[in-house]
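The structure under discussion is supplied below as structure tokens; questions concerning it will follow.
Complex shown without one protein chain; remaining protein chains in place.
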Amino acid sequence: MQDLLYFSQQLVNGLTIGSTYALIAIGYTMVYGIIGMINFAHGEIYMIGAYTALIAITGLATLGIAWLPVILLVALICAVIVSSSMGWAVERVAYRPVRGRHRLIPLISAIGMSIFLQNYVHLAQGSRNIGFPALIDGGFRFGAPESFQLSLSYMQITIFITTLVCMTLLSLFISRSRIGRACRAVSQDLGMANLLGIDTNRIISATFVIGASLAAVAGLLLGMYYGSVDPLFGFIAGLKAFTAAVLGGIGSIPGAMLGGLILGVSESMTSGYLSGEYKDVVSFSLLILILLFKPTGLLGKPEVEKI
Amino acid sequence: MTTHNLKHALFCAIVTVVIAYPILGLDLVAQGTQIGLEGATPTTIISIFLAAGIVFLFQLFRDNIMGNLGKLPKLNPLSGREPMPAEKRAKVEAWVLTGIIVLALFWPFVVSRGAVDLATLVLIYIMLALGLNVVVGLAGLLDLGYVAFYAVGAYTFALLYQYFGFTFWMALPIGALLAATFGMVLGFPVLRLRGDYLAIVTLGFGEIIRILLNNWTAVTGGPNGIGGIPDPTLFGMEFGRRVKEEGNTSFHETFGIAYSGEHKVIFLYLIALVLAVITALVIRRLMRMPVGRAWEALREDEIAARSLGLSRTAVKLSAFTIGAFFAGFAGTVFASKQGFISPESFVFLESAIILAIVVLGGMGSQIGVILAAVAVTILPELAREFSDFRMLVFGAAMVLMMVWRPQGLMPMRRIPIALKRQE
Partner (left out) sequence: MLEVQDLSMRFGGLLAVDGVSLDVQNHEIVSVIGPNGAGKTTVFNCVSGFYKPTGGKILFEGKEVQGKPDYKISRLGMVRTFQHVRLFGQMSVVENLLVAQHRHLNTNLLSGLLKTPDYRSREKRSLDKAAYWLERVGLLELANREAGNLAYGQQRRLEIARCMVTEPKLLMLDEPAAGLNPAETNDLNQLIMSLKEDYNVSVLLIEHDMSLVMDISDRITVINQGRPLASGTPDDVRQNDDVIKAYLGEA
């Protein structure tokens, strides 16, 4: 029973963190699906979302507002607005001018942007990590008090539900709305979409904004879950999220979800049964293995190289 | 200007405020155990709105501004002149290079120790950048984990010394060869990957190496690293005040001169100089050989290269291996220079810096890369007061270069080849 509880705990933790990877991964997968480049700075967008949420929460606390739903809502809205604006600006400044050139160029521009944003926040807010209040406390406990107890916190449940809601909304948006249809058209054939009168620039900007918004949600959630933020934590999260996107099949939104969950569970299993130190090694190794044996990912479509 | 332009300009200005004000304008400060929010200084707020204003005006008048920029007279006074004929150019280059090398040989004896130390660091980065130039600039393979080979070189020396007492000269070739082996090992999994995926996998590889070094405490000392790495000796003569190893003599005693801390710094600098020159010459030679042409063909058009019988495997592996080899050189020198190494020196940021050097210098161009290495290493030292902004400016510079001049400061030029008319 003990072992089952322990295993379940790792599973729960893994699914939790996996959901957040999925939220961030969507940003990568949508951008890659539409313009074929890795938005290296996406992890920083997530980090900025977390910081903004914290600033909003702190601001509200100073104003004396204590009602939880309001705090969360305001923090969410602020984070989404700032992150989306940042995502939009990054695309206009660093990616649009170099679109279509030899592939190394947008990638290096992206890396430069990532470094810039990390240091922007570092200089503005300091490099040490800042505590994030755990606004949602408590949870369920299963199992006898004397031995190992499986804990399922309200925060974790919140994360699951939020991710599910976001995914559903996004899928509906992509399949039903006009912009969503346009996104799919542009991701299949940019040139054709242009000829059909779709304003591809606006659609591309929209993609960045959507991805950034989801990253902001993840920022708020993970900030609360982990209890702290620092300027560099976006980088490693971004890398993991990218791994998740590739794992699930880059360009595929359900793939991002699947990839995120698989990655999260693998990490927490490694953490729980081997050692926490090596969980990053496991993530990267998973990435390398997937790219070696099934580069299109689990749910991706096989690509045929046009000669 | 149309209303559309006005709306757009307004929008951009608002975005500027949105992305700047919360992060810059509201500081999170610790107040006891709680976090509080502090409004920013008036200067910051004013600068934010000033920036927004500038963005607004720029977007409003963008077409005019860009048009006028294009009409500016060329800033380069030499750009109008005819390029020099090939042989004369080669001769001038040879003289200039010889002059520089001679200068570099004698210069350390007349400047301060700190300057020589810095110069050694510059030479290390030159080696790294030239090595990465092979992989990224010539072969077009975006390697974001290059720092791993650098680490292999450094740790090889440190470990060989710690466990077997190897000296610098013994460790140098071993470190370089081991780094080259790692290069080959990394090359295999990435053979079929396209540009972006290749970048991420190499990044992952670099991180894996760093994490392993950080956690394998029993062997590598973990986060504390390995210390006590010796300086290189000259035919058994050590450069310290007292001899550390049995059987060695001391440099200053052998020559009857007073001990000075400068000796070993200058000696290491000279070694680094020799190694850097070797690196540059060897790579220059390779560029003119079939292997170098194969790298460039791979970069230009892999499919065409394959259609001509070039084996993608062989070409990619050779690029990775040779690039990594020179990183091994640099690593060994670095270990000796610092006397102590830890995983801290081999983070992804280092790979990014070396990559930036290659890109800023002009991918493929050795001279451009060398100049960029000098600039990137020295400029932060000169602007010491702004060191906080160093990385910020660095990131911005990368973006700027890509947008404005992606071919780098000194783009690679083709080597003219004289052909005889065939009868």
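Some observations on this one:
We call the chains A and B, going by the order they appear; numbering starts again at 1 in every chain.
Quick note on the criterion: contacts are C-beta pairs under 8 Å (C-beta built on N, C-alpha and C of every residue); 3 or more make two chains touch, one makes a residue touch a chain.
Worth saying up front: this structure is predicted, and the values here are computed from it rather than measured.
Touching the chain that is not shown, out of B:116, B:213 or B:294: B:294 (per the contact rule at the top). Residues touching the missing chain, restricted to chain B, are 282, 285-286, 289-291, 293-294, 296-297, 300-301, 303-312, 412, 414, 416-417, 419-422 (touch as defined at the top).
Basically, only the chains that are shown with their structure count from here on.
Centre-to-centre spacing of chain A and chain B amounts to 30 Å, using the average Cα coordinate of each chain.
On chain B, the positions that touch chain A within their shared complex are 15-16, 18-19, 22-24, 26-28, 30, 35-37, 136, 140, 142, 144, 189, 192-193, 195-197, 199-201, 203-205, 207-208, 211-212, 214-215, 303, 348-349, 352, 355-356, 359, 363, 388-389, 391-392, 394-399, 401-403, 406.
Listed in rising order, the residues of chain A touching chain B in the complex are 32, 36-38, 48, 51-52, 54-56, 58-59, 62, 78, 81-82, 85-86, 88-89, 93-94, 97-98, 101-109, 111-126, 130-131, 133, 235, 239, 242-243, 246, 275, 277-278, 280-281, 284-285, 287-288, 291-292, 295, 305, 307.
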